[in-house]
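All protein chains but one are shown in place.
To keep things simple, chains are lettered A, B and C as they appear, and every chain counts its residues starting from 1.
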Amino acid sequence: MKRLILSLFAVCSLWMANAQNPAWGPQSKVVTDSIYSTVLKTHRAYTIYLPQSYDKEVDRKYPILYLLHGMSGVNTSWFTDQRVKDVMDQLTASGEACEMIIVSPNAGGNPATCWNGYFNMPGWAYEDFFYKEFMPYIEKTYRVVGDRQHRAVAGLSMGGGGTTSYAQRYPDLYCAAYAMSALMNIPVSGEAAGKDPDPTNKVAVLTRSVQEHSCIKYVLEADEARKAALRTVQWFVDCGDDDFLLDRNIEFFQAMRNAGIPCQFRVRDGGHTGEYWHSALYMCLPFVSRCFER
Amino acid sequence: MKRLILSLFAVCSLWMANAQNPAWGPQSKVVTDSIYSTVLKTHRAYTIYLPQSYDKEVDRKYPILYLLHGMSGVNTSWFTDQRVKDVMDQLTASGEACEMIIVSPNAGGNPATCWNGYFNMPGWAYEDFFYKEFMPYIEKTYRVVGDRQHRAVAGLSMGGGGTTSYAQRYPDLYCAAYAMSALMNIPVSGEAAGKDPDPTNKVAVLTRSVQEHSCIKYVLEADEARKAALRTVQWFVDCGDDDFLLDRNIEFFQAMRNAGIPCQFRVRDGGHTGEYWHSALYMCLPFVSRCFER
Amino acid sequence: MKRLILSLFAVCSLWMANAQNPAWGPQSKVVTDSIYSTVLKTHRAYTIYLPQSYDKEVDRKYPILYLLHGMSGVNTSWFTDQRVKDVMDQLTASGEACEMIIVSPNAGGNPATCWNGYFNMPGWAYEDFFYKEFMPYIEKTYRVVGDRQHRAVAGLSMGGGGTTSYAQRYPDLYCAAYAMSALMNIPVSGEAAGKDPDPTNKVAVLTRSVQEHSCIKYVLEADEARKAALRTVQWFVDCGDDDFLLDRNIEFFQAMRNAGIPCQFRVRDGGHTGEYWHSALYMCLPFVSRCFER
Partner (left out) sequence: MKRLILSLFAVCSLWMANAQNPAWGPQSKVVTDSIYSTVLKTHRAYTIYLPQSYDKEVDRKYPILYLLHGMSGVNTSWFTDQRVKDVMDQLTASGEACEMIIVSPNAGGNPATCWNGYFNMPGWAYEDFFYKEFMPYIEKTYRVVGDRQHRAVAGLSMGGGGTTSYAQRYPDLYCAAYAMSALMNIPVSGEAAGKDPDPTNKVAVLTRSVQEHSCIKYVLEADEARKAALRTVQWFVDCGDDDFLLDRNIEFFQAMRNAGIPCQFRVRDGGHTGEYWHSALYMCLPFVSRCFER
């Protein structure tokens, strides 16, 4: 990435000397910082994208997208592996996405040694941290509009499950949810991983927390009030035809459709890969832009 | 990237224990190696992509794509910055691209201190190296079919100019050329950079070598024999609407069309950016696959 | 088309007897009607698309898109040849376009016998009709918001030139303009057609009217005040790489860029064909939807 920037700089400085180029005006930026969590009793890092106009229009407030990484990922993964800044810069330049703040908190790391996951688990109340500490801190620290019509959530794999479950249980907070290759529930082949009762086995604890928050069951068991609440969110589910999580995503979509809750569904070419999630950004970012009230 | 692979491994080993997954069979691989050049009197590195079946089908020969990086780039740039392996693996899995070998030689580095460019320059006969040493070495060392109907060239920026000029002057070697954001000639705004006669100013030397190999002039000055030769190659030119090199690409396309040489031309959304070249691979790799004789 | 609808009806009535299907609720509709023009001293037909909610939400007002056909086309052409209703229904269902009214006036027919074109010509003041009679009538008769932030113009070929010239000279009326394969000026090969002074030669009269309203010249000659006005419109220019009008579109885009007026530019695969314009709707309708103030 640095090499690329050097390359552009070299070419431009040498061969574009007198050309006016908006690329050399204010740029979007990506910042990594951290917050101390009293809930988790540790610092938690986050990485945040601030749009091009952020430093110039000092009174302007922006919509926000919470972007959730997958298992073993960390706060920087969406930026280094999926290059959300590059896609975002291009889509805002052409108007296909609107300027927004994008923030990715750290909910993971090596699953053998680190806590992973977006839900409350015995000894690790991540969801409490997210809603009681992280979201308030971000929306106070950065210029965020701060209402549900300007807040969305998206994520991949474990973060796609987090996305869906968060929007299901907090529909008053989000206007839109885009789930990629989502862990809607643990696949049948992985159910055994949850059976170890050892509370220090972090993968077992995570597996159970995903099962307890099954996004599919949440729809299948919905009464009319819950269905009505779910209809206030705009849903988009996107999963590759070679993804080992596809069947769970199909189950989720069928449950939504049968419950009369509008939900876009796409199966594109690909597996459970970084390239799939990168390309998904070209649909995700315009989608949430359309959902934000303007 | 390593993090991603770890992540996939973790998820799969935990939750897919008994699932059969072709992803764990033979994989494509990327190798970096080097060759000593007697022409250049130095070692030159290259990075090569070997397709999934390469190690299994030990008698099979493959078509080859020479993939040329831009100014300041090096042999690894297409792999780290544009992720050609990820795109290639997906497109071969779905059949949109055929299995091929892809090789990227080092023709650059920091332009202040390193030689850059694909042409012969005073003191740096890169083109001689490429045709007399590099191509023969690669096609002897790896299982390459080795005829023009199974050889193509593609590249970005300075490498897009190299692509076009190579296919123009060696049409007997390539069946197809795909140029991205190509330096078809130095833009007007950069012409001054070539005026320094100091032979140690590598940027000035490079600038003059590009001007001497203007891809536009080569078409404008073509007689009927040259036009006939150019028509034996399949051409594709792709440049962003915000690219500072767009006008040179337009001039090239118009010259080709007016000379009656079929040439695909696309102007997509974007500038002179890594993301543009990454997305171009989704058109480039199927295009060269179609051009290879099967 | 009728056959298709019958087919769907047959399948659905037989095999979906008890399934709830929103497709059988209120539908968008296409109506052809006419208005008497005192300017032109004749009736002029138009065809209008009313979105799905139009009849149900009886107090709601909608943004409007004026969609201009090409030479020899008539008011129904966008609906029969480019199937704007089918594309619009799909894009509104998925949220990629917002509900809007789309209207296509008749400005053509067989050029040997009918008046063609969007400009005032000796004996045929079409532009007067459009702005003094047609637009006021439509926006009074249908529930149109009626301000510039909810009004756009788009068109193909001769209608792409009309689109551009209208938005150039009435920037207070339109927030967005999308020109396809636009007749930005008569191509060099057609200039002779304008030289017949016979005032009954409708093609000669049309040719001269297009030359007088050259969209390229309008930008090249713009002073700062005009440039500022042009910057208030959002522009999109889209032309095929095999189109005989491509060079004029390139000239227009370069003039805009050089004048510092933001303009999206795309060159996609194709010629001056109905299929190109059909596929352009997938970009045009989301583009104008984004431009409308919501």
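In the analysis below, a residue touches a chain if its C-beta (ideal position, glycine included) is under 8 Å from a C-beta of that chain, and two chains touch if they have at least 3 such contacts.
All values derive from a computational prediction rather than experimental measurement.
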item	value
Missing chain: touched chains present in the view	A, B, C
Among C:65, C:87 or C:102, residue touching the chain not depicted	C:87
Contacts of subunit A with the absent chain, listed as residue ranges	241, 247, 250, 253-254, 264-269
In subunit B, positions touching the absent partner	20, 94-96, 234, 264, 286-287, 290-291, 293-294
Residues of subunit C (touch criterion as defined above) contacting the omitted chain	1, 3-4, 6-8, 10-12, 14-19, 21, 23, 70-74, 77, 80-81, 83, 86-87, 89-90, 93-94, 96, 110-112, 157, 186-187, 189-190, 192-193, 203, 207, 242, 244, 269-276
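By our rule, only the chains that are shown with their structure count from here on.
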item	value
Neighbouring chains shared between subunit A and subunit B, ordered by label	C
Chain copies touching (subunit A, subunit C) - same or different residues, decided at half shared	same
Subunit A and subunit B, separation of their C-alpha mean positions in angstrom	34
Inter-centroid spacing, subunit C versus subunit A (mean Cα positions, whole Å)	38
Residue numbers of subunit A (touch at least two other chains)	94, 96
